[in-house]
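Quick one: structure below, then a few questions.
The complex appears here minus one protein chain, its other protein chains still in place.
Lettered A and B in written order, each chain numbered from 1.
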Amino acid sequence: MYLNDLNPSVKALTIAGLVFILAFLFDPITPFLYLIFVIGVTFLFGRFNKKHYLLYFSPFFIFAFGMLWTTLAFADAPSNPEQIIAVLWWEFPREDLFIAVSLSLRVLAFAVLSLLFIFTTDMVHFVLSLIQQLKLPPKLAYGVLAGYRFLPMLKTEFQQIRAAHRIRGVSQAKTIQGKVGQWKRLAIPLLAGAIRKAERTAVAMESKGFTGNRNRTYFHQFTVTKKDWLFPIFMFTALGLVILVSVKLGYFNIYDGEL
Amino acid sequence: MNEPIIMTKHLSVSYEEVEEPALNDINLSIEKGSTWLILGPSGAGKSTFIHCLNGLFPRELDGEMSGHVYVNGKDTRDYHPGEISRHIGIVFQDPDTQFCMLTVEDEIAFGLENLSTPLEKMEELITESLKLVGLEHYRKSDISTLSGGEKQKLALACVLAMKPDVLILDEPTSNLDPCTAEIFTQILHRLKAQLGITLIVIEHKIEEWTELVQHSAILNQNGELFYQGTLRDGVTEHASSLKKLGVWLPYATREALKTASPLSKLPMTIDELSFKPEIVHPSDGYRGQQLLQTDNLSWHASKQKILDSVHLDIFQNEFVAIVGPNGSGKTTLSLLLAGIHSPNRGSIHLKGRPLGEWREDNLRNVIGYVFQNPEHQFITDSVFEEVAYSLKLTNKEENEVREVVFQTLKEYNLEGLENRNPFQLSQGQKRRLSVAAMTVMDQELLILDEPTFGQDWNTTERLMDVLQDKNSKGKTIVMITHDMELVDRFATRVLVMEKGKVKIDKKPDKLWKQGDLSRYHLNLPPRIQAERMRLPYVSK
Partner (left out) sequence: MNSWKLKEIVVMSTLSVVFAVIYLAFLPIGKILVGFFGPIGYDLIFGIWFIVSIIAAYIIRKPGAAFLSETIAATVEVLLGNAVGPMLIVAGMIQGAGAESAFAITRYKKYTLATLMFAGVMAAVFSFAWGYFRSGYAALDSSYVIAMLVLRMVSGALISGVLGKYLSDALARTGVLSSFALGKEMRRRRAA
């Protein structure tokens, strides 16, 4: 489907641009409408495991809610304290409430944008496209891929180390100093093992003729076609329309450089 | 024809942190199409040697290299970076650290991309190399889902796709179980016949290579080459020095060495053995009281059944070996027995009391557990502290602790290392230290997960001596192993596991009479193989 076949670099840059613009907006309507739009686009044009999507998305709600109440609880003195909005049993200054809702909706809008990317993009393809389109040095790109491979291994390794320490009679530390020591004891074998693995991997890559220069062919070739340009045009136009709606409704509010 | 494809002249390498050179004046000449075994103890500069051959020295790695290495007649210094990989391909020891991509075909493509192979040719080369190693059905698989043996096959395929003239294998089977290792060497046999490729195997074990390899070069501890020639002459003429170096001699040679006079010709394979080897088996008659009892023990991880209703009684003074294919639940069973994991279903009783009711510190004084990776158990900065750690937890007097520690270090051949950082020890020293630190409390039951895995001959023997000594003093040993020779020599009882169940539970000599051992990825110990050969030759 369309989103999965997009050039990963174009997709990433588009999303980065959208996130950047959204970061300047302080009204609740724009992020809300855009949030719904992005979810719609993701489900219509993406191919992915829907259950996993919900699983990834749900913690963002908790985070957004946390954002909401901390912004309200620790808000600066409002410039128009007489405007009050009552929510259930609480009363808030209108300005504070709007900013708080906007900030937390923005968290969700950022979340769905990143989920759109993560759920429709193969990470290896993304890195390969970064090399081919955005001129990321292959040495860095492949080096990072090699390190990324260790992720699942680290988990089992960590569990083994912890079990091994329990056997040795390492008990739960009570003091802060003890906790730091305990952390160090767990971290050192984990890191030492990881570093040795990383070094061996680098040697194996080099012995396969990897030099890190650009003079290589690609098994997966990525290009940017007309079809790829459609995505940023579509997404930015939609954002423009959403902003227009917000302005019409009189909610629109942009970051005014206030410090 | 037969010009040397690899030649080294006065090759020496030294690292700045070490006084003695890692390689010292190596002059070696390897002919095209020949098959070599490079033998040496761990830490004899074998890896350094490989890095010299593929040009990583002196370009990418630190250290001083003098002398010359010629590949196809050209000095490695004169090759462009990466160019040598067209001539020399390497399969490394650790299946987990040879890849940088996520899927099988991408990984093979990686090497081809490095050589700037055109896309149209890549497809063909990938298919061909996967077929050569028998992985054609895994083309789209994630590398992380492959077993260790499959990963090694993939490493081989990656290299073969690049069509090198020379294939170097750095202890390629040391992380595999014996059956998988055998399959791997069979592939090499086939490749050699099909492709006529030059093969160089770097090893500290000889047995499994005797059929494949004709030539050998032997390195000593100082990084000097003291022999190059045929494998047979190398083994039979230098058997005792090889043994001293910690090289794993073939069984027949070892047995003959025990008895033979210095003049007699040593055998290399079992069928050349001219006498029936004896075995001094431990006192397997005595069995104490019941120590551990499991009832209907089961364990599963995310819906996958790892252990399935195991009923087991372990008695005092037994020496139990747990064997079976990888993934059959051996390690899980051992972790449950030691109380490290809790079972999902069923129960374990230690001395008649449920394991869950034991206080952690009391439990640790009764059961010791040695993990497969020694480094995981290290928790202090020095060898001394490592052994002293458990003792100090028991509020012993400082003098007493010191005395016990030094006594233990001596027993494990670790004297003089007490101030070293445990991580800086050699592989064998690490292993011995991890066992020493674990057993210092003199627990009644000691459980070990493949303690001899990847170890050289000397460490294995020292370790088994200690375990047997403990066993003879009434301690109970439970040991996971793939080495049937150890089972034959030391175990009083053997548990064969398959798919989470204990399928066979009997004395080793009864097990060898069973016909279907290969079903469980087991092979016969060499002593039994020799017996079955019915002594074909009688020399002298």
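Assume a contact is a pair of C-beta atoms (placed from the backbone, for glycine too) under 8 Å apart; a residue touches a chain by one contact, two chains touch by 3 or more.
Because the structure is a prediction, the values reported are computed rather than measured.
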Touch assignment to the omitted chain, from A:Q160, A:T201 or A:S246, lands on A:T201
Which of B:D25, B:E60, B:E83 or B:E531 sits in contact with the chain that's absent?
B:E60
Given the contact definition stated above, which residue among A:L113, A:L128, A:I161 or A:M235 touches the chain not shown here?
A:L113
If the hidden chain were put back, which of A:Y34, A:F60, A:F92 or A:F219 would touch it?
A:F60
By the contact criterion defined above, which parts of chain A meet the unshown chain? Give residue numbers in ascending order.
15-16, 19, 23, 26, 56, 59-60, 62-63, 66, 70-71, 73-77, 96, 99, 103, 107, 110-111, 113-115, 117-118, 123, 137, 139-140, 143-144, 146-148, 150-151, 154-155, 180, 184, 187-188, 190-192, 194-199, 201-203, 205-206, 210, 212, 258-259
Contacts of chain B with the absent chain, listed as residue ranges
16-17, 60-62, 381, 421, 423-424
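Keep in mind that, in the parts below, only the chains that are shown with their structure count from here on.
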Which chain A residues qualify as touching chain B in the complex?
123-124, 142, 145-146, 149, 152-153, 157, 160-161, 163-171, 185, 188-189, 192-193, 197-198, 200-201, 203-211, 213, 215-221
Which chain B residues qualify as touching chain A in the complex?
51, 54, 56, 60-61, 81-86, 88-90, 92, 94, 96-103, 105-106, 109-119, 122, 143-144, 158-159, 162, 335, 338, 340-341, 360-361, 364, 368-369, 371, 373, 375-379, 389-390, 393, 423, 437-438
